[in-house]
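Missing here: one protein chain of the complex. Every other protein chain is in place.
Going in written order, the chains are labelled A, B and C, and every chain counts its residues from 1.
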Amino acid sequence: MNRIFNNPDFVVEDAVRGYLKAHPDILAATENARVLRRPLAPQKDKVGIVTGGGSGHEPAFLGYVGDGMVDAVAVGEIFSSPSAKAFHDAFVAADGGRGVACLYGNYAGDNMNVKLAVKQAAKHDLTVKTVVANDDVPSAPKDEIKKRRGVAGEILMWKVGGARADEGADLDEVIASAQKAIDATRSIGIGLSPCTIPAVGKPNFSIEDGHMEVGIGHHGEPGVAVMPIKPANEIADLMLDHILPDLPFEKDDDVALLVSGLGATPIMELYILYDRLAEVLQARGMNTRHLFIGNYFTSLEMQGVTLTMMRLDSELDRLLSAPARSLGLTRI
Amino acid sequence: MNRIFNNPDFVVEDAVRGYLKAHPDILAATENARVLRRPLAPQKDKVGIVTGGGSGHEPAFLGYVGDGMVDAVAVGEIFSSPSAKAFHDAFVAADGGRGVACLYGNYAGDNMNVKLAVKQAAKHDLTVKTVVANDDVPSAPKDEIKKRRGVAGEILMWKVGGARADEGADLDEVIASAQKAIDATRSIGIGLSPCTIPAVGKPNFSIEDGHMEVGIGHHGEPGVAVMPIKPANEIADLMLDHILPDLPFEKDDDVALLVSGLGATPIMELYILYDRLAEVLQARGMNTRHLFIGNYFTSLEMQGVTLTMMRLDSELDRLLSAPARSLGLTRI
Amino acid sequence: MTASIAIKDAGGLVVELIEAINANRGWLSEIDGAIGDGDHGINMSKGFTAAGAKLGDPLPSLPDALNTLSETLIEDLGGSMGPLYGYLFSSMADELEGQERLDAEVFAKMMHAAFEGVKEIGSADVGDKTLLDALYPATEAFDEAWRSGKDFAESLDTMSAAAEKGRDATVDMVAKVGRASRLGERSRGVLDAGATSCCLILQTLAKGIKQRMQG
Partner (left out) sequence: MTASIAIKDAGGLVVELIEAINANRGWLSEIDGAIGDGDHGINMSKGFTAAGAKLGDPLPSLPDALNTLSETLIEDLGGSMGPLYGYLFSSMADELEGQERLDAEVFAKMMHAAFEGVKEIGSADVGDKTLLDALYPATEAFDEAWRSGKDFAESLDTMSAAAEKGRDATVDMVAKVGRASRLGERSRGVLDAGATSCCLILQTLAKGIKQRMQG
C-alpha cells in the first residue's frame, strides 16, 4: 500500500484539518471536530441543508458544503457513518430557525445514526426532516426500491435542495423538491479495481485482472455481475441498459448527467465513456441540459466509474441551474 | 490492466471527441483533430496563448484552454509530444494578429516539435515566441537549470501569461511575464505507484511496495532517490527541503501553492499533506496568497503528488488573481 | 464461590472487553472483508479504545463503565457499530440501575435488554446474519440453563457455548441486512463479523464474571 498519511487511525482528522486550513472562505469549523459548516451557516430564515457520510468519497461529502448547496456536514470515519452526535451537531450548525433538511444516503449506519440524531434534535425542538437517497439501481430490484443504496445522485439532490432553500422555500417544500430529485434519479457503478483503507492495509475486495464488476457499490459492495472488461462503448451501453428502463428515461426527456470517476480512473477515460453516452442519448432523443464529468464522488483509489442520470421537470432544471459555490461543484 | 477504452491506439482521439461534445462552451474543434481552441480564439488584438503536450495528464493540457488562460492547445499521444504540425496549427488558431506566446514544458520531443513549428510559422509571417517551463527541481542540478523538466508549474505560467495577454500586453510583455512566472516557480514530485499506457498494457516502471520515489517525473522519469514511504508530515518536509532552498523561498515571501495528485491519490491525502505544508510555511513566515489543491496535472492512474510553489511579486499576484475560466482552473 | 459479584467493583469488565476487542482487531476486519468492507475490527477497536481513555482511574462501577462505553460508541464512533453496540451496552447498564450485585437474575435481564435494544435500533431479525445471531441464542441458552437449575457460572458457560454456536451458524446464513446483504446467496459460507465480535464480547463478559466470582 503506497499512500500518504500519518497515523492510519487519524486520516480523517488530519484531512479535515487540512481542508479547514485550505478553504477558510468555504468551510468553517464547529465545536464538534466532525462537523463542518458554511461560514454563513446558520443562515437566518433559510431552511438548513445537512448531509453526512463516511469519508474516503472526497469531494463528497464535505466538498459540497457551500453557498446554494449544503450548510453543514457530518464527517464519518472512512466508509463509515458519522456518529449520531455528529449528525445532531450538524443539524444545530445548519438551523436558521426554519428547520433542517437532512439529505443523505441509504446505508444501515447512516440510517441508524440519523434516526438517533433526529430524535435527539426533536428533544430540543429542532425540526429535522429527511430524504434518503436510493439512486443506485443494481443494489436492489425495483420492487424493493427503498433498499437501494444512495450514490452520486446525492450530489444532484443536494444541489436541488440547496437551491430550493435559497429560494426561501419552507422545510416541507425543500424536502418535497429533494425527494422529487432523488426519485427522478438513477445511478450505476462499474468497478475495475479495489481500494485500500489505510488502517486496514489491504484491498477491501478483489476483482480479477481484466474483469469488471457491474453494479458495484461505493465501498466495494458487490454488484450484480462480474465479467471480462468490455470496450468503453459497450460499458457505456451496459450502464445505460441498466438505468434507462428503470425510471424509465424516454424520448424527449430533459436530463442531467453526472459521470464520476471512482478515484483512480484517468479523467480522459471518463470522456471516452462520455463520447458514447452522448451518442446514445442523442440517438434516443434525450436532451442533456446539465452535465458533470469528473471525480465527483470517489471511493479512495478505486478504479471505475459511476453514471447518474436525473430526469428534469422545469423545477429541477431551474434548481440545478441556480448559482452554487462549493469545492466539488460550482455554478456561476 | 483494468481500464476504460475502446481501441488502445485511439484513446486520445476518443477522449478528445468526448471533451468536444461535453464542453462546447469552452472547447472548440479546429481543422486539425489534434488542435483545440477557445470558441473565442483567435481573439483580435490579443496575444495568443498556446500550449501543448502529451496526453494522459488531464486536465492538462486541454483543460486549461479557456478565457484568461490558453487560446489553443496541441494534443499529443499519451506521454508524447504533439507533432510540429499540431503546434503550428495551434499557433494559427490562437493568432489574433499580435503574435503568439507558446508556453510549454521542457521535454526533448516538445522542444523539437515546437522548434519546427515556430520555423514553419515564421515562413507565414506569424511571430511565435516561446517560454519553456523548467520548474521540476530534482530533474537537474541548479547549475544545469535549463535541463530541468517542466511540470505543474506550467499551469501557473499559463495563468500568468493568459492574464497578461488579457490586459492587452504585447507579445514581448506576455513572454516576459510568463518567463518571470516560471523563473519564480519550483516543483517536486513524489511517486508511489506506476501507471499503464493502455497501448503498452503494463506499468511503465515499478516502485517496490512500501516505497516512494522522490523527484519522479510526470511520465515516470526516475527521481533522485527511492526510499521507504515516510509519514505524510515527513513527505511534506522532504518536498519543501528540496524546493525552498532552490529558489530560495524566504521569510515574508508571498507565495502561490499548488498541490496536485498524480491521478490515483485520494484527494483526502492531498489535504493531509497540505495540513503539514501550511504549518511549515506559516512557521517560516511565508504568506500563501493563492492555493490550488486537487488533480491539476496528472499522470494517468499514477499514485503520488507534486508540490509547486511560486514566489509572487505584485505583478504575478495580480495576474494570478485575474478572472479565468477553464475546465481545470476557474477564477471568478 | 459466590453466585454474584459486586457491581461497583466490576468496572474492570469493560476494560477486559476493550482488551479483547483490540486483541482481535485484525481478525474481525478480516472476517468483515469476506463479505463486508473489511473494517469491523478497526471500527470496534477505535470506539472501544476511545471509551477506555474515558474510564478514568479508579475505575467506575460496572453500569457507569458500560454507559461510558455506550456513550462513546453512540457519540463518537458512528458507523453501524456505534448505535448497535451503543444500545446493547446502555440497555445492559439500564438493568443494573438500583442493583448492588450482579447475579444470574440480573444478568438474564441484561441479556434480554441487550437483545431488545439491538433489535429495536437495527430493525434486523434473528437469522439475518448479524450480531443478533450470536446474541439471541446466547440469551435463550442462559435463560434455559438457569431455569433448568444450573448455577450462574454453569449458565455462563452454557451461554458462551451457545454464543459460539450461534456465531458459527452464521456461516450458513444469507445476509439480509447491512453491506453484506447485497451479496444475496454469495454471502453464504463465511462467518458474520458482527456475530463474531458479539460472541467475543459475551464470552469475555462470562469469563470476567466467573473470575470475579472465584476471587
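Methods note: contacts are C-beta pairs under 8 Å (C-beta built on N, C-alpha and C of every residue); 3 or more make two chains touch, one makes a residue touch a chain.
Keep in mind it's a predicted model, so treat the numbers as computed, not measured.
Enquirer: What are the shown chains that the left-out chain touches?
Expert: B
Enquirer: Per the definition of touch given earlier, which of B:86, B:174 or B:232 contacts the omitted chain?
Expert: If we include the chain that is not displayed, B:86 is the one touching it.
Enquirer: Going by the contact rule already stated, which one of B:51, B:113, B:288 or B:326 would touch the omitted chain in the full complex?
Expert: Counting the whole complex, the residue in contact with the absent chain is B:113.
Enquirer: Specify the residue from the set B:221, B:246, B:275 or B:301 that touches the hidden chain.
Expert: Counting the whole complex, the residue in contact with the absent chain is B:221.
Enquirer: For chain B, which positions touch the chain that isn't shown here?
Expert: So the residues of chain B touching the missing chain come out as 9, 54, 76-86, 107-109, 112-113, 115-116, 139-140, 149, 197, 199-200, 202, 204-205, 217, 219-222.
The rule is simple: only the chains that are shown with their structure count from here on.
Enquirer: Which chain has its C-alpha centre farthest away from the C-alpha centre of chain B?
Expert: Of all chains, C has its centre farthest from that of chain B.
Enquirer: Roughly how far is chain A from chain C, centre to centre by C-alpha average, rounded to an integer in Å?
Expert: Using C-alpha averages as centres, the distance is 33 Å.
Enquirer: Between chain A and chain B, tell me the centre distance in angstrom, where each centre is the average of that chain's C-alpha atoms.
Expert: Measuring from centre to centre gives 30 Å for this pair.
Enquirer: Between chain B and chain C, what is the separation of their C-alpha centroids in Å?
Expert: It comes to 55 Å between the two C-alpha centres.
Enquirer: Scan chain A for residues touching two or more other chains and write them down.
Expert: In chain A, no residue touches at least two other chains, as defined above.
Enquirer: Would you give the residues of chain C that are in contact with at least 2 other chains, written as numbers and ranges?
Expert: none
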